[in-house]
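Let me begin by handing over the structure; questions about it come next.
The complex appears here without one of its protein chains, the remainder shown in place.
Then we have subunit A:
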């Protein structure tokens, strides 16, 4: 043996080498920790930037404006307000004009556009609730237009800033929760847009997706896992399911466009078509989750049921499937969450139209929340920036809720044998 390998463990060079190796070990571990921290920081930054931009979208500013309806050129017969045509009478009356007249009378030049569409709608509601408002001069609190709203929240254009300062000095400006954002649909004016229309569209779409993808996915999983013989056909089915789960979502949009719209002539922009398209996309995810859940049911259960004389189909339907359902549900919820956040395929089938009223049914034109976010992100008006982020907060809350539910179900019901 040479003297080099004979060196003792306490030899200086050996200790140096060991120290170097341990330092390398520490560096490697820190690198790993750094990667995890960086990824988590990305997520935190993403959430922070959405929250800091979007939370202001849930509040809006209201300004006080003294109004004497007798002095404006508003013509509204109080008797008409009690009849069935009250809404029409209010829509015909020039409420917007009356507001801007009063506003410029009090706050001077440049204040005539400090209220917008949302204020008109609000005033109509107030008058309907309390027709006596028309009789005598009163002070009304109305939501200000987007321009003033932004000026009150951050520094922007000087003219709007001056008006805000004037309002604040008179104590005529207050912050309130913007309930309209949750209850109204899309609009052209950022101060009066809301997510309700898109939420309803998302809901209708996801219902169709669920109704189609869940049963088909579960049945296909049962067949492939329990009954399918090993042959070319079932191989082809397996490969196509695994591949479909990884096909880009926009391809499903092209399929929907070519088949559902151009061949079958189903209505454009409808939740029905959106749901069908997303169902084809979600089905493979459910099949894969379902197969894993069914696979994890121990054979002893099947053997016991077969042993007391159940048929193969009864074994599956009465014993295996009920035990696998929690696992299948977890996979389904994750698939549904993915479908709920999907945008590209729905753009292909025309769900990007401007729709100012919430859809009434499955074949009405509709849009969904992610598409609504995409459409708002394209708007040039500054007021839309906070509305887009606010809509993103709503969408993310839904995602977290669904993923949380999936994790809860997994922890609560999934059995380990």
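Definition applied: a contact is a pair of C-beta atoms (placed from the backbone, for glycine too) under 8 Å apart; a residue touches a chain by one contact, two chains touch by 3 or more; residues count from 1.
Everything that follows uses one rule, which is that contacts and distances are computed from a predicted model.
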item	value
Chain not displayed: protein name in its UniProt record ("Phosphate transport system permease protein", "Pyruvate dehydrogenase E1 component alpha subunit", "Sulfate adenylyltransferase subunit 2" or "Carboxypeptidase-like regulatory domain-containing protein")	"Phosphate transport system permease protein"
Sole contact to the chain not displayed, among A:124, A:255 or A:355	A:255
Contacting the left-out chain in the complete assembly, out of A:224, A:328 or A:355	A:224
Options A:64, A:105 or A:244, residue touching the unrepresented chain	A:244
For subunit A, residues in touch with the removed chain	21-22, 24-25, 28-29, 31-36, 38-40, 42-43, 46, 49-50, 53, 215-217, 219-220, 222-224, 227-228, 234, 236-237, 239-244, 246-252, 254-255, 257-259, 262-263, 265, 280, 283-284, 287, 311, 313, 317, 334, 337-338, 340-344, 347-348, 352, 370-371, 373-374, 377, 385, 388-389, 392, 395-396, 399-400, 403, 407
